[in-house]
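Note that one protein chain is taken out, while the other chains of the complex remain in position.
Entry: subunit A
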Amino acid sequence: MLQDEEIQEIAAETGFSKNQIVRLYSRFLSLDRQGRGYLDREDFLRIPELAINPLGDRIVDAFFTETGSDTDFRINFRQFIRVLAHFRPLNKHKPNVINSREEKLRFAFSMYDLNKNGYITREEFKFILNMMVGSNITPDQLDSIADRTITEADADNDGKISFEEFCKAMERTDIDQKMSIRFLN
């Protein structure tokens, strides 16, 4: 069970309210079928809608990446809620680093960057693109689109996209709007 001080710490770190934290904890427990105190990939992929989501795998990977535990592929509740905190809506009166625009973009970036080297290469991009649209377009079109994307965003012409270039490419988008979820109390 969660102690009060733990809840306080989490609230301070993530900006969630007490009720939200309790709610998320019960969700964590319901996902953790075997009661081991941590979640692994199978626990996530057991969620039916996630399994049919074209990017389901990548999302799960991104969860584990964030926590830096891609070696043993387990996350505990603290790590779980840290990742989810990225998706809190921006609150101008109570700013928090974790759900700032930059952190949100960093999560989006990690969806593409498979090997976590801080760059999105053409191959990594094609991989994601293929997951999303692969069955509907020819391989040529896929290549062309991937090429096109890299060219658009690649400011320093090194053939890959760095995090700064990624942020620049997305500056017109209202990231807060697109990457926020209303967490129930």
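Definition applied: contacts are C-beta pairs under 8 Å (C-beta built on N, C-alpha and C of every residue); 3 or more make two chains touch, one makes a residue touch a chain; residues count from 1.
The definition used in the following text is that contacts and distances are computed from a predicted model.
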{"item": "Undisplayed chain, where the name is taken from the UniProt record, one of \"Succinate dehydrogenase cytochrome b560 subunit\", \"tRNA (adenine(58)-N(1))-methyltransferase catalytic subunit TRMT61A\", \"Protein YIPF\" or \"Sodium/hydrogen exchanger\"", "value": "\"Sodium/hydrogen exchanger\""}
{"item": "Residues of subunit A (touch criterion as defined above) contacting the omitted chain", "value": "24, 27, 30-31, 44, 47, 49-50, 52-56, 58-59, 62, 84, 87, 89, 108, 111-112, 128-129, 132-133, 135-138, 140-141, 144-145, 148-149, 152-153, 169-170, 172-174, 176-184"}
